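Here the complex is missing one protein chain, while the rest keep their positions.
== chain A ==
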Amino acid sequence: TKITLPMAFNPQLEQMFDMEAESDEQKEITQRPKGDNKIQYLLTCIGFAVGLGNVWRFPYLCQTYGGGAFLIPYVIALVFEGLPLLHMELAIGQRLRMGSVGVWSSISPYQGGVGVASMLVSFLVGLFYNMILAWILWYFFHSFQSPLPWRDCPINISVNYFWYRETLNITPNTETSGSLQWWLVLCLASAWCIVYICFIRGIETVGKAIYATATFPYLVLTIFLITALTLPGASDGLIYLFTPNVKTLKNPKVWLDAATQIFFSLSLAFGGLIAFSSYNPQKNNCERDALIVGCVNSFTSIYASIPIFAILGFKANENNNNCQNWNILTLTNAFNIGVGNITLENYGEWLNYLNKTDPSEVESLNLKACNLQTFLEEVASGTGLAFILFTEAVIEMPASQVWAVLFFVTLFCLGLSSMFGNLEGVLTPLLDLHIVPPWIPKEAFTGLICLISFAVALIFTLGSGNYWLEIFNSYVGSVPLLIIAFFEIIAVAYVYGINRFNDDIEWMTGRRPNIYWQATWRFISPFMLLVVFVAYVVIEAEKQPTYNAWNPDYVSSLPLADVLHYPEWVFAICVLLSILPVVAIPLVAFYKFMCLLKNYTMNRHNQNPYANEYCHGEL
């Protein structure tokens, strides 16, 4: 069965990108000898797969859910949701050769909202994603000092201090907004300018640079891995990473975050993948691409987590030792025992002995309970995890400045390419929807988008900005992705028709998709997505969500996170953020339905076939 849909390039997309450069690229791909092309293509896939989601977001989620416990739902989500969806998006983009809005509108006019929803998600994610790039720039600018500023902060846990006080100047809670931190505004402005200049320059110029930008992160991560493994206490961190805690699996939020981490990391449901694959030659083997990209991505996430957790173990051990030494010192001072008599080993015996002889005195000392597990969970967490732990690793290495600069440049490049995809994910649908008058040049419109995004993202530069970023991260980067993915898979499997889709893939790759793909596309993926979503809404809606706040007045041995509840108005914003992107889906469907009714009633009364259509026919 042949396809009856238009097979030509989407004309709007042709306007978007430089025609000459694109056709040159196509010619290059067909004329170049196969070997060279394959390696570059493979590296492009890998470069696309690896981003900040692997290095920044995955370890942070992993640590929030207690290490090993997160890996199980992550792997399951990869196999049953990530890979099928990835393959599907690549295939459908390659076949229909249109941007996300075009693709979904072609499948069914009522599905056009999915494309709009993807655009909104791309926009909202792009806002906070660039803030992370701004943080990276801040650290990069500070890496040119000797000694590194986060080494000599006048406080024991200086890397934490540098993150929370020097970088963020964080307020104790979300309600206290603080003021705009001018240094962060500068960094954010730089980040947007760099994104803008790279965007108008175009991705064609990347070319050979892909050899460096795709392999460099692995090199840097390996160096950090070796360093981290040589630190004392690293093994505790690794055990923490790989030990599953089965109780956490009952929490539906874990499953939600695992699935959406895969989507976030692979840029699924953002619309960018569909646009990207629409430039592939028709006969490209998208199944192989999907498997490579998906597996490399997950492998990289876990590979990046290993040094992070090793350093976490090191820090936790250090803090644990300090905590125990403090106890020993307090006892020594209070009872005037000789120095060195109480050691880490015989601390327990001494404590018992002193408790028997003078319990009231011992109690008045307020000795701390030093538990390694608590330290592993508390010593660093949240959005600053990667920053805190990598800077900690850097100060342990010789020639720290070099490694710091190298690391932050790598991180910045990783984030930049993803940011690029985000911006395209916003721009392409806007152009497809003809919202932009054609007399505005592309550069000006892109500049306008960057400016608007910068203005809205200023919220993240406030004193409470980090809390807002976590809100955006948790509520935009989770539920909307799930819903969009669900509608996508339903659209392809049932509206477009799985048989037609199988035929397409057979035509493109020469092989019919096997039972794994069939089962996941038809039943398993939509079912899992639905179950996770329903479970999450039902269970989480009852609880008031909490967050970790940094409160310097919170008295304890370590500035542990203060667990607070979101105030009502903040919670309302969270819900709004989750709903806003997906509301486009029913809205567009409704709009189309009204158009249909209008046309139908008009045609009944007025038989003139040349009468104007009042509805925006082309979506």
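As a convention for this text, contacts are C-beta pairs under 8 Å (C-beta built on N, C-alpha and C of every residue); 3 or more make two chains touch, one makes a residue touch a chain; residues count from 1.
By our rule, contacts and distances are computed from a predicted model.
Asker: Assign the chain not included in the display its UniProt protein name, restricting the answer to "Alkyl transferase", "Collectrin, amino acid transport regulator", "U3 small nucleolar RNA-associated protein 15 homolog" or "Nicalin".
Answerer: "Collectrin, amino acid transport regulator"
Asker: Of the residues A:336, A:366, A:499 or A:514, I need the one that contacts the missing chain.
Answerer: A:336
Asker: For the chain that's not shown, point to the residue among A:39, A:200 or A:219 touching it.
Answerer: A:200
Asker: Which parts of chain A are in contact with the chain that was left out?
Answerer: Against the missing chain, chain A presents residues 137-138, 140-142, 144-145, 152, 154-156, 186-187, 189-190, 193-194, 196-197, 200-201, 322, 325-326, 329-330, 332-333, 336-341, 443, 552-553, 557.
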